[in-house]
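Excluded from the complex is one protein chain; the other protein chains are retained at their positions.
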Amino acid sequence: MRQERQSRLLGWGLFLPAAIFLAGFTYYPMLSTLFDSFFTTGQAHRPSVFAGLDQYQDMVDDPIFWQALRNNALFALGTIPTSIGLALLMAIWVNGKIRGRSLLRMAYFTPTVLPMIAAANIWIFFYAPQIGPVAHVLGLFGYGQMNYLGSSETALACITVVAIWKEAGFFMIFYLAALQNMPPNLADAALIEGASRTYYFRRVTFPLLLPTTLFILINAVVNAFRMIDHIIVMTKGGPDNATMLLLYYIYQTGFTYWDSNYAAAMSVVLLLLLAVAALGQFLFIDRRAHYQ
Amino acid sequence: MTAPPRYASQNWLETIAAWVLGILWLLPLLYAFWASVHSAGDATRFDLAAPLTFDNFRHVWAAAPFPRYFLNTFLLVSLIIVVQFTLSTLAGYAFARFRFPGRDLAFVLVLLQLMIMPDVLIVENYQTLAHMGLIDTILAIGMPYFGSAFGIFLMRQTFKSMPKELDDAARVEGAGPLQILWRVYIPLAKPTYLAYGLVSVSYHWNNFLWPLIATNSVTSRPLTVGLQIFSSGDQGIDWSIITAATLLSVGPLLIAFMLFQRQFVQSFLRAGIR
Partner (left out) sequence: MRFTEAKAAMRWRGAAAAIGLIMGAAGLATPAGAVEISFYYPVAVNGPLTQLIESMTADFEKANPDITVKPVYAGNYGETLTKSLTANRSGQPPQVAVLVASDMYTLLDEDAIIAVDDLAKTPEQKTWLGGFFPAFMQNGKDGGKTYGIPFQRSTQLLYWNKDAFKKAGLDPEKPPANWDELVADGKKLTQKDAAGNVSQWGLIIPSGVTSHWLYQGLATPNGAKLMNDQGTETYLATPEAIEALQFEGDLSHKYGIMPSGVLDTGTTPNDFISGRAAMLYHSTGNLTNIRTNAKFDFGVALLPAKKHRGSPTGGGSLYIFKHSSPEQLAATMKFVVWMTSAEQAARWSIGTGYVAPRPDAWETQAMKDYAKSFPPALVAKDQLQYSVAEFSTHNGSRTTKALEDAIESVVTGNSTAEVALKKAQTEATRLLRPYQH
C-alpha cells in the first residue's frame, strides 16, 4: 500500500515542474482568453462590457471566418496525408542502403533548419511570375504566364506545397528514430519465413510504427492549423482571402485590428476544433497501438 | 538498426526517385547559395557568367552586431534544450509508467497545449513576465517554452514503447524507479533525444515574433531579430541580402547538423544492437 502511495506521489512529483510552466504560460493565459471572449474589447472611449455570446454570434455572421475555416480544411487535407506519406517514404529510403544516404538525410531535413522568414522569401521568388523557376517549368506545359501567388485559384495550392516542403523532413526524423529502434529479430524471423518486402512492411513495420504515426498524425493535424509563418510573409491571407487561414485571421484580429476579445473568441473555437480532432485520434489509435 | 538487405531499398528506380525528391527539397537552399554571392540584379537571373561577390555578406555582417547575437542565440537555445529535456523526461516518465489519480485527464490537458500557439498568447505572457521583471532577458524568451507538450508527448510515447522486461530486470537488481529512468530509459531513448534536440534547436534558433516582442537590447536579442532588418518592406525584396543574412545565421546550424550526422547514425546503430 505504501508503495502504491509513494508511486502516486512520485508520479505527480515528476509531472509537477513541467506542469507549473504549462500552467503559467499556457493554461492561465488561455483561461484569461476564454474569459475575455465574453466581453467586448475595451477602448479609450468605450470601456469593455459584458457581451455574453455576442462575439460568438458575430463569428457565425462573419464571412471571412467561414472562408478561413474552409481554407483551413482544404489546407489540412492537402498537407496531412502528403507530408506523412512523404515522411514515411523518406525514412524508409534513408534507413535502407540507398546510395548517398547521409546527403539525402540532410537534404530532406534542410527545410526544417531554414527559418521560415527566409524560406518564404525564397519561395516568393520561386513563384514569381515569369522570372521564377516554377514559371519556367510550368511554362513548358503552357502554364507559364500565370500569377501563382496573386490569383485566388492557385494561391492556396502554392502555400500548401510550401507547407509540405517544410513539414515532411521534420516528420521523417521521428519515423527514422522509430525504424532504428525496431528489434532486429523480427526482420530475421520474417526473412526465415520468406516474407516479401511489402508483406513485411504491412504486417510488421507499419503496425510497430503506430505509436510514432499517432504522434506524427496529431502533430500534423495541429500544424495544419498552426502553420501561418509562410502566409505572414507570402500572401497575408490574400488574394481576396484565398489563403486566409484561421490562426492568421485570429492573429490579424488580435494584433493588427487590436480587437483582442473577438480574437479570443475565435481562439476558443479553434482550440475546441483541434481538441476534438486530435483527441479523437488519440483515443482511437492509442488503444490500438502496440506498446511493448 | 538498418533493415537487413532483403528489406532495404536498393533498386535503382527508388534510388532515382529518392534523389529527385532530395534535389527538389534542396532547391531553396541551393538558391540561397546562388543569390547570396550575386548582386541584387543578378540574383534573379541564372546567368552563369555573372560576377560573384561577397559584398552581401560584408554588408550584412556590418549591419548588426553578429557575434553578440550568436552568443545570445546559443545561450537561449542551450537553456531551452536543457530545461525542456529535463522537464519532459520527468513528465513523460510519469505518464508512461506511473498510475496516479487524474493522470489521464492531465495528459489530455497536456495534449491540449500542443494546440495552443504561444504566438496567440503574446500579450498575456508579456504581462506575466513584466510582473516578474524579466522583460528584455534571455530567460524571458525561453520561459513560455519550458513546459513543452510536444516533448512530454514524445517522451511518453518513447518510454511506453520500451519493453517492460527491462524494468523488471532492473528492479530485480534493486533499482528504484528513478534509477531505472536514469540507467535504463534515458540511455535507450538517445535517438529520440537527438531527434527532439534537432527539432527544438531548429525551432528556437529561428523563432522570431516572441523574441522581438520580449526583448529590446542587443544584450538579449537573438539572431532572427537582428536579421529582420533585411526583410525591409518599402523597397521590395532584396534576395541577395536576405539569403546572405540567412546563410550567416543558419550556417552554424547547418554545419553542426552535417557534423552531427555521423553521431546520429552511430547512436542510432548503437541503440539498435542488443
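Letters A and B mark the chains as written, and numbering starts fresh at 1 in each.
One rule holds for everything that comes next: a residue touches a chain if its C-beta (ideal position, glycine included) is under 8 Å from a C-beta of that chain, and two chains touch if they have at least 3 such contacts.
All of these numbers come straight from a predicted model, not from anything done at the bench.
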Of B:Ala50, B:Leu212 or B:Leu254, the residue in touch with the unshown chain: B:Leu212
Sole residue of A:Ile124, A:Ala195 or A:Ala278 that reaches the chain not shown, by the stated touch rule: A:Ile124
Residues in subunit B touching the chain absent from view: 39-41, 44-45, 62-64, 75, 79, 82-83, 86, 90, 122-123, 126-127, 130, 134-139, 178, 182, 209, 212-213, 216-217, 219-220, 225, 228-238, 241
For subunit A, the residues touching the chain missing from this view: 17, 43-46, 124-125, 128-131, 139, 144-147, 149-152, 236, 238-241, 252, 255-259
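Going forward, only the chains that are shown with their structure count from here on.
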Subunit B to subunit A touching residues, read off their complex: 1-10, 14-15, 18-19, 21-23, 25-29, 31-32, 35, 44-45, 86-88, 90-91, 93-95, 98-101, 103, 106, 108-125, 128, 143-150, 152-154, 157, 160-164, 177, 191-192, 194-195, 198-199, 202, 205-206, 208, 224, 228, 231, 237, 239, 242-243, 245-246, 249-250, 253-254, 257-258, 261, 264-265, 268-269, 271-272, 274
Partner subunit B, residues of subunit A touching it in the complex: 7-15, 17-30, 32-33, 86, 90, 92-100, 102-119, 121-126, 128, 131, 133, 165, 168-170, 173-174, 176-177, 179-184, 187-188, 190-191, 197, 200-201, 211-212, 214-215, 218-219, 222, 225-226, 233, 247, 250-251, 254-255, 260, 263, 267, 270-271, 274-275, 278-279, 282, 291-292
